[in-house]
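Here the complex is missing one protein chain, while the rest keep their positions.
Chain IDs A, B and C follow the sequence of writing; residue 1 opens each chain.
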């Protein structure tokens, strides 16, 4: 039985595997000098418009850290949610590689708002104080909630007013697009995002993320930064072919829509179970819920998932492109049984 | 027609692709908590003995930079060949991530010797001077030459005498093993190597390299360093499954032996062509040769390869696991024709 | 008239100037190989006991940043007050140089307590999360409050329990010693502090701070770290001679006692003025007070001081070794006049 631990417990979507197979013929230029990469970049341009710069990297920590690096100098700071992946789940990669301070804002539903961000922008021009340069948000958030277009716009306005940039960690961007029922472009580029980590792995790829710059001048050095950051793949076609497949025939949307729908189903089922409390809006492919303490361990023995907050017995249940409805029903049944016991 | 540009112009060996397919089922623990990773690590232990620590990373620059990082503090220096990949082909990843200085030794055949290394170990204990901590060698070298076991032992002895470590960049370690007709262990662990970057990508894998520590205490923190270094893959089984396949049924050896044999054939053919001079011993899967200047560009139009030294018209011709003898014959024929023209 | 802006607006105490004059004769070994340095180190040993390691550096940011660096690896985190000098007043020197994350705890009186610190120690052993390694406190705090010996002991106990270290930013350590009426040793080494930035400049020196290690093994590499950190002075005798003077004839104590007494006088005077509220305990040489908004600017025209909190009209009034009682009376008189106006 599949777990609800993480969308990265899944394997690779069959259409992605086929794309990898198709890419595996003959010799081809390395480091991105190949037709697959050109086509994959064009796919991104279909979604985000021309005049963007797209760079493929290995993973989300690389995409975020190097994206932040491109927009900062080492005396800058990055404002984000206290729960942000960059703040608590990427070791100190952002600090080590950028030199910047991360300033975390308490965010009860995973989201920060414009006013909170504005309050953290302090002492600009004072060399003693880290100079705020980026507001970074995760879309979906780490609580699997989604920022509305307006929320993003108001954050980007704060950034603009202070000569700062808006960064988006889009590890689950496809789930967000489905949730908002918007095109990628509407809630990123058009909402004022400057640089985007576009996630592939959590939505059915084997490896690979994209860093997308919406302002040409910010991307000027990324060619060098990616290599220095140990994130330039030699046999690049094998990342590119995956992205080409993901962005073709709406695979990104089918995968994300399925995962989101499964989370909805799971949430609906949980709501009907006594002593189980859903703690967050179920906007995407994750459900956060407080379970009776005594059932957590026996339940994990059956199907693994992570406890999010040991103190409150809040657990995180992630759905994936390959989560099956039957599995959800079985999981719910198990919970009911344990709760009743 | 395939190129002689680089072994990373190749695709993925079919047995590796099959392994990826086999790994693609069900949910599995991420970040290495899966059966494939356990089995792949065990495969490495079959080759290198127990009591080693093996960590999988994405690429060679990551393997080298993080491996060096594990053994150094930022005030150290690393002694290597002037031509070393870490010195001239990894941007400033080693300097940026480790803080250390790289000290390049001129190396006419790609190899440095014990005396040269010893001479660069200066002013130990003097806080004004970078403190030498590592000797790093590439096996095969960047000139596709191979260090003998004795050469490695004498370098490791110099390292040992000064409380330093010996690092090996084994991007092409399988080609070296075939060339030496030795087990991996004989010219690494048993010859005094402390940390090894074990290459997969250039020998038929899609992505993935391994960092192997032969002294437990040097690996203690690598768990953290890899994550911080943006080189921890979430769906790890897809690196592990490749390594398992590479180290099974002698795939590593078959691939490397073929590539080496092709280079030999190429070299033999080139030697018979007037105005062509082979410049380096053909120990592995690469041939370095001076070609008549006027034929280089027309030849590149047909089959791509890199000019290694613009000044001397020395070119680098790399063979791969999938280089075919017929292609070599066609290539040689083309050269003959151009030289005669 | 002197300002209440900062204790670093003061010049140099005459006894320190005399020491500098005395040190200025003949040639002497550089970088600390001189008799003045030996004597100054011995002075520190009189206060802190034998078996300590003392290194002189240029300034507080250097002392703190390099001291933290000696105890951490780049994947670590440092727990401190949100107001800590290392967190908000040293640019991103700590992040840039150590690679570590700083985790700020809200601290209404400038102090953090053991429970707060313990709560921030999370996910030890998890490579995805910054690994807590240091608790850092400022003594005096940035609010010029003082930690009691017991408060320090309970923080050091938390550190000890988790294999962490306790760091003290003692930019105003002499004021703290006077305030506590304790020897330096009682509230540092004997209370469990592992590394101490011992401040000189704010207590009458021209330049120079000391980094003191109470555990030999933590100091092993500091020789190199200081040089690499650009904090090794060539004509070292001119820092050492100052410290020798500061630690002789109780100059440190006379200076700090005077500054503390002046702050007390100032606070007493302020308490008697309507619409003025003292916001923090006056433990050391600073007074924090809310003033009527309209008097702040006219008052600053006369005698400069800093507004600490623009929102609440809280100001910071620092006294120094050379603050004169007459100046305080004049200042108070001016405030009274402005408040009445």
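One rule holds in what follows: a contact is a pair of C-beta atoms (placed from the backbone, for glycine too) under 8 Å apart; a residue touches a chain by one contact, two chains touch by 3 or more.
Everything quoted here is computed from the prediction, not taken from an experiment.
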* Which one, B:53, B:90 or B:169, makes contact with the chain that was left out? -> B:90
* Touch criterion as defined above, residue of C:37, C:61 or C:197 at the omitted chain -> C:61
* Asked: For the chain left off this view, which of B:74, B:139 or B:260 is in contact with it?
  -> B:74
* Footprint of the hidden chain on chain B, which residues? -> 74-77, 88-92, 95-96, 99-102, 127-130
* To do: Can you list, in ascending order, the chain A residues touching the missing chain?
  => 73-75, 99, 127-128, 131, 221, 223-228, 232
* Asked: Can you list where chain C touches the absent chain?
  -> 2-3, 5-6, 8-12, 17, 20-21, 23-30, 58-62, 65-66, 90-93, 96-97, 201-202, 206-207, 224, 227-235, 237-238, 304, 320, 322
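In this section, only the chains that are shown with their structure count from here on.
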* **Distance from the mean Cα position of chain B to that of chain A, given in whole angstrom** => 33
* Using mean CA coordinates as chain centres, what's the chain B-chain C distance in Å? -> 50
* To do: For chain A and chain C, let me know how many angstrom lie between their CA-based centres, rounded off.
  => 41
* Structure fact -> Touching at least 2 other chains, the residues of chain B are 224, 227-228, 232
